[in-house]
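Shown next, in structure tokens, is the structure this report addresses.
The complex is shown incomplete by one protein chain, all other protein chains being positioned as in the whole.
Moving on, here comes chain A:
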Amino acid sequence: MGLRIVVLPHWKAGRKRCVVLKLPRKTTWQNDSANTSVSNKSDINWVIMDYLVSEGYPGAAEKFAQETNLPGPVDNESIRERVRVRNAIHGGRLDEAIELINEIDPEILDNNHLLHFHLLQLQLIEIIRTILAKPGSNPAATDFLPAIKFATEQLSPRAPTDPKYQQALERTMALMIFPPEKMTPEFKELLDEELRRKVAVDVNRAILESRGERSEAKIRQLIKARAWAEQEAKAAKVGLPAYVPLGLDAADEVGGVDGDAMVS
């Protein structure tokens, strides 16, 4: 019977130290409920609930609460607010998203200029997208007037204050120059809907922070901590197997779920 090593971050006297727990190697994580803190079933449920709440899945959260006998999310309305914002961003309705955020707390965008700029940039991209998507071969120069007007009024004032704003604006404006099929990947990226999702995550986080709540689901932190611990253990050469399964599902057998991918 070998020993499984679990490294936990530990703070002592202001210096970072590791506490190495030695656990029986052969047992699986689920059977270790006496030794590991997260393996308790209700704890796991709580972590999942936390994920559903902070990532904004109110319906699922309610159902999950019923099934697991956990208390439901305290403030369902605030989750729904965030969902509405997210949906608006995902759907490309940026003006609606901005108004919703301002309804929640105008301080968010008033103080976070970068986030505000990102949203406005997305909005400009959407305007350009509709122009580009118009049937017909090439849009006429005058078709871009709304986009130019929007950029002049909304984005340009902040552009000279920092190179990052200026660059972003320039690249967005360049979308009007190249036809979509001739775009380099860096411009294609702007039209990709993935960008919406990225901004939506930032917005969700900003809203959570403005409410004084944790800006990230606990499970993400746990996974990061696990990856970190694995790294530390490997660095300390404690003889860890090449791959430690998470033990959550069948994907374990394939390996490389997301342990290392999360470290960045």
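A few notes on this one:
Operating definition for what follows: a contact is a pair of C-beta atoms (placed from the backbone, for glycine too) under 8 Å apart; a residue touches a chain by one contact, two chains touch by 3 or more; residues count from 1.
One rule holds in what follows: contacts and distances are computed from a predicted model.
UniProt lists the omitted chain of the complex under the protein name "Armadillo repeat-containing protein 8" (options: "Armadillo repeat-containing protein 8", "DNA primase", "Cytosolic Fe-S cluster assembly factor NUBP1 homolog" or "Phosphatidylinositol glycan anchor biosynthesis class Q").
Only one of A:40, A:130, A:167 or A:221 touches the chain withheld from this view, namely A:221. If you put the hidden chain back, the residue from A:75, A:170 or A:189 that touches it is A:75. Of the candidate positions A:40, A:102 or A:130, contact with the unshown chain belongs to A:102. Where chain A meets the omitted chain, the residues involved are 14, 74-75, 98-99, 102-103, 106-107, 109-116, 152-153, 156-162, 202, 205-206, 209, 211-216, 221.
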